[in-house]
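All protein chains but one are shown at their positions in the complex.
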């Protein structure tokens, strides 16, 4: 049989200009394991991007890998629409047993199309259907995806500019801390919802990320989240927590909100839920709001059978007891310590984030880009986020061995130091 | 390690009410190969649904399966965002060599989120961006997905009813044949676009499926498609052909439109593009319209590395020469012959569709459902489509051996005969 | 006290570029009576424009004039918000006695802001509120105003282009005869509303003018109107007839639809309802749909007290018995005869309209404009309408004496003859 060559000139010739990460990280990658990426020339990179938090358990986890190979080799179903399959039953059982029940969550699982955006679209539609309202409150610097419904809730102007149509049905309010620490944005939300003449319609839902991944690692406090949850309840709105990026352990616990004393009506999940980086997304919804009719929100790839195999392993392996979560604390300390050192090198730098979703605001997008470029030259894949891309963001696999974590942080520290030094020279 | 059991009661307990196909086909499936599905009790079913045309090459094609296992076993990248990867380069090269070049298509490939809806969202956004216009012309009975943008273009009222917000930016016009064969709907389109007072804004795009998969297998003629393409050009609108369901050989050729003498500005693909049923979608766009900025339309799962492996094999195996396409003609004859026999059993029945996307309109959704239910009882998975679910639709894998195809058609014929007979008895 | 001069240079200096009629009819007008306009230099013009049908009873009708002077002189209320006033009671009583009761109409009267657009906005909002639906079916070449809601229903692309925002919530379908006489557009409406997959949501209302004043004097037949009324009823939609231009006798009877055997749920009126050209508009609504809460749709100038005075006189004087309506038939004959003569002068010309809302489609906007310009030079004010301004439109006051009507028609005939002759010379 034919084997088409791997010709790197084809990207330039045939891939759309919309391609993006490959511009900053321009190697042609071929293999990956754990926290390492390997390119076609055999160069190795420590991965502090982890598929934007889609690879929380690292690349090609050996247990998931074996289970997936066994499944494929045994002619296990590869595509099953939303039919009942053995592997889906196993995943749901594991998810019920190890995730939902221990957290007293009675939520149902809806498999949407396998992207975070699709889960968000489903959540917004469902909240509107359940409440009979249209308005959804979202926040400054929130990111929820770029399909039209999700994009309405996304704050990023570059992405919104691509909509080509007026984005409606969302009221934008300031996230916690947006106006500085002395201005209480939850109070503002409460005031506007309580005022019949504020111009803010009673919302179907209030939706946010507890840690804004793309928006610059702004982390909401437990108290703010609790107050917003209470305000939502008081005003008949559903609480939607978009845990696409911050979920699956990234915040230090399975759900980013589980220590906050709130019970969201809807949770959206994607990215690391498959465990292996495979496309999969789901929406959790409390039974009383599980009101879509059969296939009312549908899609060919709702549910991904291969992903059910690996997702089940991920849950059984990492979340059946507390050991993994305990390890995360140690890794968080290592990251914090590295970031603290970095922040001392950059005047005015601020630490951002929570759990293992951390970064440092270096004050400018140019500086952050220069740092990441230099780190990449030295074998570390790391990206920026924030309104002006001014936050260097660490999204290392949660399974990264401490030594690798330290090694990556060292590369980053060197990159920061050298970049800052260069800039000083350039300025003189 | 733990292994969660496959407990079928979990579906009722934990899966959302939105689940759908599993209601009609209530087995718990575990394996599949070629054109057969096998359930947990070992029962075998001929599959005339094929993941709604996502499994055009059948389940677990051995060559794709082996390549995928090899890739996984060798720690090939599982998730690569939109980084350059060897497997993506190979896929693009194969796609260029065997699909685009032979058809004189200079299109670029944009990997969107791995669902047809996402490709459609990207296409609509891009057409709006390129033209600076908002309006998109779509047609009666069209189906393009259920995220907000795509849903605006979808005709189905049940799905539209789930939007929870006014669906804007789309003008709906009658598809070919909608008002009967003597009313020229292309002329109507032309008249409305040419009339500055028609209330139809100059469109960014005219978008349609050449064969409406969910809308009842309405097949547009080459002449109508050519005329609409010409009208689009005359009015500065992009031509978008949504080949998500009709593409990848389903219509008898790789693209559903390739014998029609048109060159769409944008083509959306998903479903069978991965070859293996894995989530993958892409948008083809002519270079002059490839105007998204980097990541302007983005998403974590744009591009699916595992799918690149199988998609490349699918192209190399089935589309490198004409042999597969030749075989399709024979299979089309077999299907047509079976459907002709069926249509004689049902008074007023009408044949629908084109290529290997065929069906019979039996006049009522109740009758169609009864037929499919009986066929399922006899080991055939087959579904309906159409505004009132009145069309029994055959979407058998294109690789189905002739004997299996005939066997499936025989089950279907028996189901029709018996159902019609029962109904006559019941009526007497 | 000061008296500011009438300085015509002020228009150029201080009036917005949006000014329009004054560009074609560039005199400075000062007085008017009956069917005549008089400019500041004492030139007299026959008025076949009549304030776009706002002056159906001519300028400064002596009875209305006297009543209005008496009202003002006696310190009658000039502005009364929506308070009860004696003059409003008198108007309502006259309207009930001479208009509603004889036509078996149980409608309530809602005084909206004093423009047709405002009445249309109120009608659209009310239909949406009553039905809980959003979609409103409007037709090609319809004109309903240019505020955002009304503009959504207006077909004219020039006006729609000024919206600056996507116009949503309206489905556009072809008016009677739009696709030629052999294509039944009511059937198309019925088919699309009856098809759950057509993409046309169940409408809150179907709204149209029985004679499209701005759209080119397209007159719907009684049968088409009846069928559309029936379709609306069958599909739970309100029937809104926009009688802003065709009402108040313009079609030969008080309402344009009163001989058609339909009972609209909502009727919008403006233009000639005040009788005197004063701003006034109202919406008629059947009691079961009179569902706005107090002031839910409001506005400072809802109801115009001066207009109540003249509107009452108009009704008492012209509509208390049949004599006026009888006279209209004779005038209609005169107009028709003139237009028939004109149409013979222009190859391919077509008569348009109904009642005393008539015109001739001369095939091009340039020709129509040239005719009107020449007529104006000879003392006749007359305008065009239609998608390309290709229809010369007669909207003479209904009270125009036969001699004046004939005199105006003669000017028009001469203008047509001379323009056509000039064009022939120019072409040779």
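Chains here go by letter, A, B and C, matching the order in which they are written, and residues are numbered from 1 within each.
In the analysis below, contacts are C-beta pairs under 8 Å (C-beta built on N, C-alpha and C of every residue); 3 or more make two chains touch, one makes a residue touch a chain.
These numbers come from a predicted model, not from an experiment.
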item	value
Which of C:35, C:134 or C:210 contacts the chain that the document leaves out	C:134
Of C:3, C:181 or C:403, the one touching the omitted chain in the full complex	C:3
Residue touching the undisplayed chain, where the options are C:148, C:364 or C:410	C:148
Interface residues of chain A (partner: the chain not displayed)	134, 138-142, 154-158, 160, 166-172, 174, 178-179, 183, 187-188, 191-192, 195-202, 215-216, 386-388
Contact set of chain B toward the excluded chain (per top definition)	165-166
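One rule holds for everything that comes next: only the chains that are shown with their structure count from here on.
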item	value
Common touching chains of chain C and chain A	B
Interface composition of copies chain B and chain C: same or different, split at half	same
Maximum centroid distance from chain A, chain identifier (CA atoms)	C
Rounded Å distance between chain A and chain C, as computed from the means of their C-alpha atoms	57
Cα-centroid distance, chain A relative to chain B, in whole angstrom	30
Set of chain A residues in contact with two or more other chains	165-166
